[in-house]
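Removed: one protein chain of the complex. Kept in place: all other protein chains.
Naming follows writing order (A, B, C and D), and every chain is counted from residue 1.
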Amino acid sequence: MNSGWKAEIAAVFGKELRSELRSRSGLTTAGLFGIVTVFTIAFASMNTKLDGNIAAGLLWVAVLFSSIVSLPRTFVTEEEQGTGDLLRQWARPHAVYWGKALFNLAQLGAMSLILSFLYLGFTGLDLKIAWLYWLTLFAGCAALAGAVTLTGAIVARAANRSSLAGAIAVPILLPIMAAGVAGMRAAFGSGFAESGAMSALGLVGYAVATFAIGPWLFAAIWKS
Amino acid sequence: MNSGWKAEIAAVFGKELRSELRSRSGLTTAGLFGIVTVFTIAFASMNTKLDGNIAAGLLWVAVLFSSIVSLPRTFVTEEEQGTGDLLRQWARPHAVYWGKALFNLAQLGAMSLILSFLYLGFTGLDLKIAWLYWLTLFAGCAALAGAVTLTGAIVARAANRSSLAGAIAVPILLPIMAAGVAGMRAAFGSGFAESGAMSALGLVGYAVATFAIGPWLFAAIWKS
Amino acid sequence: MGRATLAGVLEVKTLGKRFAGRWIFRGLSFDLVKGDRLAVLGPNGSGKSTLLKVIAGLLPQSEGQVKLPCSDVRKCLALSALEQSLYPSLTALEHLDLAARLRACESRAGSLLKMVGLEHASDLQAGHLSTGMKARLKMALAVQAQPAVLLLDEPGASLDEEGRALVEAIVLEQAARGCVLFASNDPSERRLANLELRLES
Amino acid sequence: MGRATLAGVLEVKTLGKRFAGRWIFRGLSFDLVKGDRLAVLGPNGSGKSTLLKVIAGLLPQSEGQVKLPCSDVRKCLALSALEQSLYPSLTALEHLDLAARLRACESRAGSLLKMVGLEHASDLQAGHLSTGMKARLKMALAVQAQPAVLLLDEPGASLDEEGRALVEAIVLEQAARGCVLFASNDPSERRLANLELRLES
Partner (left out) sequence: MGAATVWSFHISPAMGFQQPELARIFVWHFPCPILATVLLLLGGWFSANYLKTKDRHWDERAASANELGFIFCLLTMATGIVFSEVQWGAWWQWDPRQTSFLVVLFIYAAYFAVRGAFPDPERRASHSAAYALTAILPALFLIFVFPRLPQIVSFHPSDSILKGKIKGEYAYVVLTLMLLMGILSVWLYRLRVRAGLMALDSEFNNAELAIGSSTSTPTGVVRPVRISPEDGGSA
């Protein structure tokens, strides 16, 4: 049974990966956005020293936006291609949610890694507390992936998907970003370390919650 | 003839508009999206004073974001729905390009108006050179709309080579951002006014160029 | 013909579907036993495809129930529809493997592709298949899990002679396993059925 | 039958299409005059749809030329294909208006919808139309501009009796205006043609 779930989730994940690698529209768009964003920020803050507060905020804006740009596509594409019914016939909702969420997580993780390196490279900030930085980043990505997969499913069948996605995803995700910013500030050495750690833990909790509750909510909208 | 072009462009524009506003909440959603976007920016820089440079950078990130979000809708959706061939049969490429680009421009313009008012209101930055600000903003939007429309076409058509599309798009977009940020900086009073004006003019030129050359490049991609 | 003695495979009770306040069909009740081949007929827009989708659980019904022989829909029901599109960037083989893994049935990809005459096209992306080849692949996907209830929406459309023969073979094979419902606009397909349901628009 | 005396409507010279190094068809040359009705036949995957797409200019040919009577493709050629999808959120009426404005021909929406029997569905979004209703709408869109060359890919598929009669009417009407090519898997449609082209796979 358990292994059954694993196999199904893996199957969905693999399918997403394969189609994304063959037509990279999702990755391209996100990567495109990320790179240009980092460049813009770097350019804007060229001859001004970034302090940790702003830096954290900027980085999270980049991560949040690029997640929103690329992730809803996972379900929007299904509906626009008309392949949604195939998945509905073949797969159990939980497997679909987990498979897609994990794929989104992988995609987002990869992207935020690239973003981080570019960003840290460009702005020449130094990490006071490296582990806190990475913990926050990845917990944040997990929370984002879980939540955005759900929002993607919610908007997929709406006529005005693109703007609806932004409108509902951003406010839902802002708390994640807030916690993320708090964590990063601490990691950049401004703000209290322990409070930073707290918010990182908060992120972990939120991520767990989304991945636990998400499938149930998803099941409800997926079959209607 | 000329009127013919007008009618066709209007038709494409109207089609985009209709499918976007088909749902009851179309417009309000778009507005909400804009508000939420700028808000995120303000949120990121939570209780820290912004200086003109960063502010300019952030604003442009927001504009870029709202342009990229609409990017897939322009052509990726056409191809995924399988409606591309309809347009190819009915419309002349130039009409398609202009119609879609103008729609993106309208959307982006409206969005960046909302963005500006909220942003200036919230962050309490004062415009040293108002006309420069607005000139930069709209020239930038035009350039972005033109470029993004083209990029969308490449991403959609060059299915498996779409990472190449990204590689093409980045250099197209970077100058816009750079010039935009430079112009805004000047408008916010940091940086030299004349260099700001220069880059604003640069943007105008760039926008004109995109809308002039864009259709030809587009026609090449579109019919293959 | 002693139908009563046979165990029911599919039971449909007072089924009704409403779109935007308009009833497409209503009060449909029938139950099919092993070996039944029901042809769903009716003019364009009479609700054939809708009925099949509702039975397949892809659309929520507005009233009534559908009773399937087993609890897990993935295992005991399959739909192959003309309108259904495939993943353009996945190959025929990958489609079969994906479906098999998700449905937890063994993927008889090789034999299935052979049966529907796609053995040469197994590595073509579905986006590059012709209409008829897609239809064949969809049939292969439908029978893969050997469902008790097989739903075919316009199986013959877009298929050549050989393809239509294949449809007939599949329908008869399915009749030995359970029951089959097919919606059709092609009068020549009526001969495959032993039962008919005519929907009025 | 004095074909030579008639003005050619469509000329196809040594036309060939290659996909990934494989020739789907090659060296096709024919030339159609007013009144010609060419049936493109062949098994699934033999290249019928590809040929029509190439003639319509939706796919670039690998060799050869296609000569149309007028320079503006929008005006003198139209394709209605089974595979073609419509804008899900636009209504039937909006489709006709959009096409008319883009092609700069007058939109006879009312009469066209009446002709294809969609007068009641004119305000339904295309995403909510049934397969056959979509097919009818596509035919209406194709004949709207009264093109010299009409291409139909599997016109009969997914249409009911009335619909097939409609196809026949349209083919004959078109023959009076120019020429028509239709790809078909349905043997009963061969009778509509006066010429046949059989593609081998």
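The rule is short, and it goes like this: a residue touches a chain if its C-beta (ideal position, glycine included) is under 8 Å from a C-beta of that chain, and two chains touch if they have at least 3 such contacts.
Only a predicted model underlies this, so the values are computations on that prediction, with no experimental measurement involved.
S.K.: Tell me which residue among B:13, B:39, B:119 or B:133 touches the hidden chain in the full complex.
M.R.: Only one listed residue reaches the unshown chain, and that is B:39.
S.K.: With the missing chain put back, one of C:66, C:86 or C:197 would touch it. Which one?
M.R.: C:197
S.K.: Quick one: say which of A:21, A:130 or A:172 touches the chain that got left out.
M.R.: Only one listed residue reaches the unshown chain, and that is A:172.
S.K.: With respect to the chain omitted from the figure, which of A:9, A:111, A:129 or A:147 is a touching residue?
M.R.: Final answer for the missing-chain contact: A:147.
S.K.: Consider the whole complex, including the chain that is not shown, and state which of C:25, C:87 or C:182 touches that chain.
M.R.: C:25
S.K.: To test your reading of the contact rule: which positions on chain B touch the chain that is missing from view?
M.R.: For chain B, the residues touching the absent chain are 23-25, 28-29, 32, 35-36, 39, 42-43, 46-47, 122.
S.K.: In the complete complex, which positions of chain A touch the hidden chain?
M.R.: Residues 147, 150-151, 153-155, 157-160, 164, 167-168, 170-172, 174-175, 178, 182, 185-186, 191-192, 195-196, 198-199, 206, 209, 213, 216-218, 220-221, 224 of chain A touch the chain that is not shown.
Heads up, the rule we're going with is that only the chains that are shown with their structure count from here on.
S.K.: Quick one: which residues in chain D touch 2 or more of the other chains?
M.R.: 83, 85, 89
S.K.: Which chain B residues touch at least two other chains?
M.R.: 19, 22, 81-82, 159
S.K.: Could you list, by residue number, the parts of chain C that touch chain A in their complex?
M.R.: Going through chain C, the ones touching chain A are 53, 56-58, 60, 73-74, 78-79, 81, 83-90, 94, 98-99, 101-104, 125.
S.K.: Mind listing the chain B positions that touch chain D in their complex?
M.R.: Residue positions touching the partner: 4, 7-8, 10-12, 14-15, 18-19, 22, 81-83, 85-92, 95, 223-224.
S.K.: Give the list of chain C residues in touch with chain D in this complex.
M.R.: 19, 42-45, 49, 82-83, 121, 128-133, 136, 154, 157-163, 185-187
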